[in-house]
Each structure stands twice: as C-alpha cells, then as structure tokens.
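Yeah, one chain of the complex is gone here, protein chain that is, but the others are all in their spots.
Let's turn to subunit A:
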Amino acid sequence: MSDGTGTGSGAAEQGTERRVRVVLVDDHRMFRTGVQAEIGRTDVTGVEVVGEAADVDQAVTVITATRPEVVLLDVHLPGGGGVEVLRRCASLMAAAQDPVRFLALSVSDAAEDVIGVIRGGARGYVTKTITGTDLVDSIFRVQEGDAVFSPRLAGFVLDAFASTDAPPVDEDLDRLTQREREVLRLIARGYAYKEIAKQLFISVKTVESHVSAVLRKLQLSNRHELTRWATARRLV
C-alpha cells in the first residue's frame, strides 16, 4: 500500500547513520517478503532484517537466537498468536541490557487484538496498510524506547479509559491525566508528535513521555476495568 511518493526521505537519510536489527514474525510468507523488500534495503533505510518466523515456536527460537532490537509482530499467528510470543519473550523484553522491543503489525483492527498485544507488552501498534517509510520511522521510534500510537490505537485507548464510570481501583494507573488525554486525542485526530507539541506548547520530548505514560498505564492498569470495557463491546 506504499504510495512511494518520497515523502519520507528524512527517514532514509537518517538511516545511513542509524542501524536497527529487526526480526519479522508473520505467517504469510508473501507479506514477509513484501516488508523485507520495502524496509530491508539496509544501506537506505538502516533496517537490517536478521530473522523471520512464521509461528509462535519459531518466533521464540529466532528471537532468542538473534536478540534483535525490534520485533515486528503479527497479531494473528498459528500457535497462540502474538500475545503468546510476548508472553514467552517476557524476560527478553525486561532485560536491562539491550531489551527486545515489539511493534505489533496487524491487518486486524479489532479492539481486542490491539489492546491484547499492547497489554502483552508491545511498544506500539500499526496496521499493515502503513507505508514503508512510516514503518521504518515507527521501528526507529520503538528502538529508542518510545511508544508508537497510530490514530486508531489512540482511539481504542481513549475508549477503554473513557468508559470507566465506576471509581478505579488504583487512581494513579486507571486514570489518564488531562494532558495525556489531550495528547491521545490529538494523535487520534491524526497529528504528528511535532504538531502536538506545537499545539499544546510543550516539547516533543514531553509528548513522548506522555505517550509512554499512557502505554505504561494501559499495560499495568487493572484487568477488571479493561475486561468490563471489552465485555461492554461484546469482545470477550
């Protein structure tokens, strides 16, 4: 779906200085090949694909063996899905030295899939219609420890946190601050970080820290509320 208009030349230039090792996990070989062709020109994009896997067991083996910096993880996988890979790689994610970071990449935009992998520890979520340059950009952002929220993911998260009419169990975790909500809303409206920073008169770094805080809350917030949210939407 890449339009290839060359809008992302910035990422390509940056790619020459930065390097990131990536593992592709997807059960469709055609898709892996396509992504590889689009982002795998290491000298241009800075992305080096060091391994591929087609199911959960393979993924865990390949990730453990190659220790990539970023894993592009499909949500629907034979053998338990992306959530299972995340579960079995929990120790790698939590490693103090060179943690493996996961970026969910899925054709599904069903809320339960998205929220599921994010709660499982993925640092971001993008759909497969993303352009090559945007994908490279997202990979680098995840590598730097930043969270990648697509507008759609921001919408799901706002939805999940908005519908808690009962007082949350843990105030700190289960509520988004006014600022975080504003940032999420602007992401959902399609603003880039730079634009959000300008709009709210804060620095890009601050935007990033708000987004990371939201991600942390989503991953840690109590199961009860999110289950209720999912049940209300007949997702579980």
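Everything below uses one rule, namely that a contact is a pair of C-beta atoms (placed from the backbone, for glycine too) under 8 Å apart; a residue touches a chain by one contact, two chains touch by 3 or more; residues count from 1.
Quick note on the criterion: contacts and distances are computed from a predicted model.
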Missing chain, UniProt name, options "Histidine kinase", "AtuA-like ferredoxin-fold domain-containing protein", "Glutathione-binding protein GsiB" or "AAA family ATPase": which is it? "Histidine kinase"
Among A:25, A:77, A:158 or A:183, contact with the omitted chain is made only by A:158
Filtering A:53, A:86, A:103 or A:188 for touch with the omitted chain leaves A:188
So which of A:93, A:110 or A:213 would be touching the chain we can't see? A:110
Contact set of subunit A toward the excluded chain (per top definition): 3, 7, 107-110, 113, 129, 151-152, 154-155, 158-159, 162-163, 185, 188-192, 194-195, 198-199, 233-235
